[in-house]
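A single protein chain has been omitted; all remaining protein chains appear in their positions.
Then we have chain A:
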Amino acid sequence: MKVTFNNRDPVYLQVVRYFKQEIATGRLQAGQEIPSRRELAGALHINPNTAQKAYKEMEEQGLIRTEGNSPSRITTDERVLSSLREELILDAVHTFVSSIKTIDVPVDELLHIVKEVYAKERSKE
């Protein structure tokens, strides 16, 4: 587990985002057991209170489930899981759009550039 945190967004939301990415890309599977709050704090080098807050947020969003004293698991709710990918894509697009809109580029030209750069980046992986 490796996350680079920025200091301006709440750390717990960055942790939630990390889990969403892991789920959307399939590195975390539906129903899979996840680390305890304390283990997560140690692994990501974050404050245990932050780990606790992140798990609470994920529980409220229905991303994870905890029953009694057993370890928390990724939800098996298909609806939640399938909406994740969409959410991540839309988030990234909004960020992109808000930073590009100050430069007045015609949409067609922009999409062309995006396609090119994206293909180049992907080929590096």
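We take it that a residue touches a chain if its C-beta (ideal position, glycine included) is under 8 Å from a C-beta of that chain, and two chains touch if they have at least 3 such contacts; residues count from 1.
Basically, contacts and distances are computed from a predicted model.
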Check your understanding: Which one, "Multidrug ABC transporter ATP-binding protein", "4Fe-4S dicluster domain-containing protein", "4-vinyl reductase" or "Protoheme IX farnesyltransferase", is the UniProt name for the chain you do not see?
Key -> "Multidrug ABC transporter ATP-binding protein"
Point to revise | Contact partner of the left-out chain, one of A:D9, A:E60, A:D91 or A:E116 | key: A:D9
Study note, to complete from the structure: Touch assignment to the omitted chain, from A:G31, A:P48 or A:P71, lands on A:P48
Check your understanding: Which parts of chain A are in contact with the chain that was left out?
Key -> 5-13, 38, 41-42, 44-50, 53
